[in-house]
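Other chains of the complex are left out, but the ones given are in their true place.
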Amino acid sequence: MATAQPPYFGAAYYPEDWPLDQIDTDIDLMKQAGMNCMRIGEFAWSRMEPEEGRYDFGWLHTVTDKLGAAGIAIILGTPTCTPPSWLYQRYPECIAVRDDGVRLEHGARRHACPNSPAYRDHCRRIVTAMATEFGQDSNVVGWQIDNELYVVHGLEDHRGCFCDECVGKFRSLLQERFGTIEALNAAWGTDLWSQTYQSFEHIPPPRSGTWHHPSLLTAWSLFQADSYVDFADDQADILHRMASQPVGTDMMPTLGLDYHKMHRKLDVVQYNHYNLPENLWQCGFWMDMVGSLKDAPWWNIETSTCWNGSTAANGYREPGFCRVNSWLAYALGGEANLYWLWRAHWSGQELMHGAVVSAQGRPLHIFGEVQEISRGLSAAGEWLNNTRPARSGLAMHVSTVAWWTFAHQAMVKGFGYIDAMMHRVYKPIMQAQLRPQVIHPAQPLDGYRLICSPFLPVLDEQGLRDHLREWIEAGGTWIVGPLSDIRDEHAAKFRHAPFGVLEDWAGVHCRYEIPGDPRDFGLCWADGQTSTGSIWYDGFEPRDCDVLATYTENPLEGLAAVVSRKLGKGRIVMLGTMPVAADWQRLLLDQARSVDIAPVAEASTNLLVVPRVDKAQAGAPDAQTRGLIVVELENRSGTIGLPQSATDLLTGRKHSGSIEVAPYGVMVLAH
Amino acid sequence: MATAQPPYFGAAYYPEDWPLDQIDTDIDLMKQAGMNCMRIGEFAWSRMEPEEGRYDFGWLHTVTDKLGAAGIAIILGTPTCTPPSWLYQRYPECIAVRDDGVRLEHGARRHACPNSPAYRDHCRRIVTAMATEFGQDSNVVGWQIDNELYVVHGLEDHRGCFCDECVGKFRSLLQERFGTIEALNAAWGTDLWSQTYQSFEHIPPPRSGTWHHPSLLTAWSLFQADSYVDFADDQADILHRMASQPVGTDMMPTLGLDYHKMHRKLDVVQYNHYNLPENLWQCGFWMDMVGSLKDAPWWNIETSTCWNGSTAANGYREPGFCRVNSWLAYALGGEANLYWLWRAHWSGQELMHGAVVSAQGRPLHIFGEVQEISRGLSAAGEWLNNTRPARSGLAMHVSTVAWWTFAHQAMVKGFGYIDAMMHRVYKPIMQAQLRPQVIHPAQPLDGYRLICSPFLPVLDEQGLRDHLREWIEAGGTWIVGPLSDIRDEHAAKFRHAPFGVLEDWAGVHCRYEIPGDPRDFGLCWADGQTSTGSIWYDGFEPRDCDVLATYTENPLEGLAAVVSRKLGKGRIVMLGTMPVAADWQRLLLDQARSVDIAPVAEASTNLLVVPRVDKAQAGAPDAQTRGLIVVELENRSGTIGLPQSATDLLTGRKHSGSIEVAPYGVMVLAH
């Protein structure tokens, strides 16, 4: 059979845990499920290399050959997440060390140190061996490096790996960055509390339980995170050299690791998620980020069919959830959706996780839903392949530097960066039916007409400040603040003003900065609506700007809360406080309108509506809409007004005007 | 005076902490309190052996002689729970090691390693010395080995002792069990995550903070628990050889240690409990277990008079509590009830615990209640000695293997084995006035007509599966599930079916298995009553069985929830979900009726009613009832319908028909 083509639909499969002759039964069931893609290999190091230097790929060839023969494409994982016991016994230095000096032990996964030279050597060796075996295997359509890099089991309450290699590398990095210890002392302000270092060798890895300097903590955390990028680079280099298939790594929803940087050598973006019904909408946030990393379809490589669970199952999902959770990936630009996992484990740390078939090979209750999704993909697949999500010209910034800066300086009690970004910033945008891209500071700005950057404390990242200024002056509208541009690249305050450049750019003088704990302050919008802000309160004296909202309560009364100023051909809108959802939506819609961005549809807030344009025109601002995908997120019906009549490819039915979308309904509405 | 006879009534007494000449005052008070038994010695190692090899038993002889002369029987504890400071200084290897490698220190109790050869040697030495001194002392009526074995202070957040001895012994045990490392790898499924071991020497003691394999964790926990059995065996051997009195060890309410196994060399079952008013009913659960371990009266060896407390007193009990709490033991087959403690400590870790007299020798406010109990025992003692709790033919299984299997695999979020066993299984049985025995899988099944085994994941324990089959086919009714027979002896799933044998035995095919988180599913009973299940949901296709309840909600709709099938002369009733209390009671009463088991009385749910039969007929199914003991558990009045007229031995009053029981009332109703 010919190798399967996208859209890929399948699951993670662990043949190493089962008798090899069971594969035929599994393939039969996979075919019944309508699947065309399996992800294998990611934890099977000890089966591939039972003893140091003795490789056994025979069983894996049997698997790939049989799957291939059945028309099932293979994504092959490198097993570096789970070094074998023999490796741990002989080279314990491969394994990460907690901040209390205790080395992790064999038995979990992702417990090796990304900076360990010995571990890196062994990883290169096994990846080279795999690439030799499968680099030209036409049944293999892609590589996955390691598994959930950065989710280190055993370091949850610690601060990454504290082994000598990590500590040495960190100090070298600082030496490289600062040149002299005096420069570091000056940048971090170590005169405070007599923290001044005499040598880079004296800089402590900042273990938990010590009240450490936030500049040290931020530098350390970013170093630890970047170590995984560096680690992945190694494997990407080998695979690029020896294998013909695209390479990626499966990412978990976190901004602790810079996924833009992570993809500097990767070809295909891979993403894992396990959202529960109550936060299914958050997939939008992450997929709008994932989808912006590359100008190409991405792979949703892990998600749950029906419940999560390691040794305790939890979070049963109602009928229809599997459908909508699976279609979300395709709607938002994915060309693969793979479940975790195909057949439930019969032992081990995750034996209670939901699957497609049970450990005994019995189809789970979602099997029918899986088959329905597969039929839908058959019906809509060509259209999906030929279209891409439209790009609206709207973006919002997220940042790994912001993540760590706020992690070590919350600025205001109770502030959590990712929660604020999702609940305060993204969700109102999504529910206003604006379709943003979620981008990192290092990503190019061209193509956008409106960018939001709340809670972006450091503008010094990779030239962003200059790029933004150029982009604004060329016509962009930038909504910025609160708590943006308030720290330099060393996580310290600016000393000339509360902001690096924002007072200047926005034409204001910041009179007072007040934390939003324990209470919020009132404000009044230019149209007379009264409300409050949230989280943080900068009170501005307008110097050369329009005032969009004014505080009504002391000590802020009369000061501006939101201002706007023309800058070249563009505009800056500066927030002194985070508006509540309704105000934020009104402000955004106003600014969007002024740059010709409109909501993609009139639709209920529980609907995610994704306009799709011709693949060839993807990214172009005026690309012609080829239809819409509509996904209901809250298991209740919703309404959408169709701009033009369209045919639901899943049912063949034609729709026009205002239509109802069923609870957990999915419609692929082609024009 | 002659040595006291049962029923024993007394307290724990620590003469080592007081001037020796105070004993006469104490004995006077004990006699005033009406006590006839004191438990001494358990922590007094440093007084018995002030320096290595130098023994001093003179003071203890004074104590035993004086108590004996006063007609007070003595239970003598071996002091191995508290090794002296000199032992710790000279042989630190005796003391347990936490999973982070830190050795515990002197100052607490039960902090020695049960597997330490040095500690074991010293324990044998002191026990031998004690046996030499007191093994033939007629004032001593029993031995207590150590104290609350298994409740290790200092290892609460750890996983037992991680010293080299323990680790080595664990590995040897595995080697013995599996023969080859390949067999272990196969049984545990270590191909998963490349956990495969090359040698038994590589198996890590599974310290906390690592995401370990549940099969490893379960094996380790059972090994740690069994180490205490092994430890107690040592002392039992010596005492059996050298002493004439019966030997036991005082147990705390836990199933983490297998108390059936613990009694393989012990003669008398000893039990400690400290229930609060709100969970007083739980005594029933534990005492129904304790009472089933041996075919003989057991000793309630520790309980509180009026409040608990180490360095902070807490849980003051209302008047009457002491009465009912004390009588519970006698009602349910105990022949001793001893308080902790006689005289409150004047210093130390437990100086705020309730007692009989204060540190200053002043009677506490419960002293009158204590005297009343003593008078009651005098009045009813002979009848108590000549009767035993009737055995109803009903049993429920509890299991240490289940305890650890669920501890390391909760199966469903929020599931707690012991809570489920007590609240979901036992309490409805108790409140339906059925009188179960609570038995371990290794206990014989004969004599029972109805056995309940919910939440018994492993049937492979000590041949239980075969014994059950035989017992059913001979006429027994077995109620089993949910979550029973779902794991093999290595804590792994079966691969041929979700159950080892239950599908076959019950004539069903399990279509779907669904966790009860976050919600429950509806079902309808054969009689038309609608309800929900709880915790877990197996949906059965009936193949060859009667359906007792059917699911009413998708995805389970129409599948069977509870089925019943004849098997030989007996019957299996299989639960796919745990019924709510009312349904569980109805089901049980139905099944009980069909095997001629009836509630022991029509009585309020707050009454514990214990029919007593002639001692000589104890255990016989048709033993004649000699009367009832009724105990009120909730400090409110209750009603019981007496099957025949009876005399309350405590008051001498005659009762018949429907009578009221006072709040915290106790009646010993002899026919």
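Every chain is named by a letter (A and B) in the order it is written, and numbering of its residues begins at 1.
Please note the rule applied: contacts are C-beta pairs under 8 Å (C-beta built on N, C-alpha and C of every residue); 3 or more make two chains touch, one makes a residue touch a chain.
Fair warning: this is a prediction, and the values are worked out from it, not measured in the lab.
Every protein chain here shares one sequence; 2 sit in place, and the complete assembly counts 3 copies in total.
Just so it is clear, only the chains that are shown with their structure count from here on.
Within the complex formed with chain B, the chain A residues making contact are 14, 16-17, 43-47, 50-51, 79, 82-86, 88-89, 102, 104-109, 111, 153-154, 307, 309-316, 319, 344-349, 351-352, 358-360, 362, 364-366. Taken in their complex, chain B has these residues touching chain A: 100-101, 188-198, 202, 204, 206-207, 209-216, 408-415, 490-498, 510-519, 554-556.
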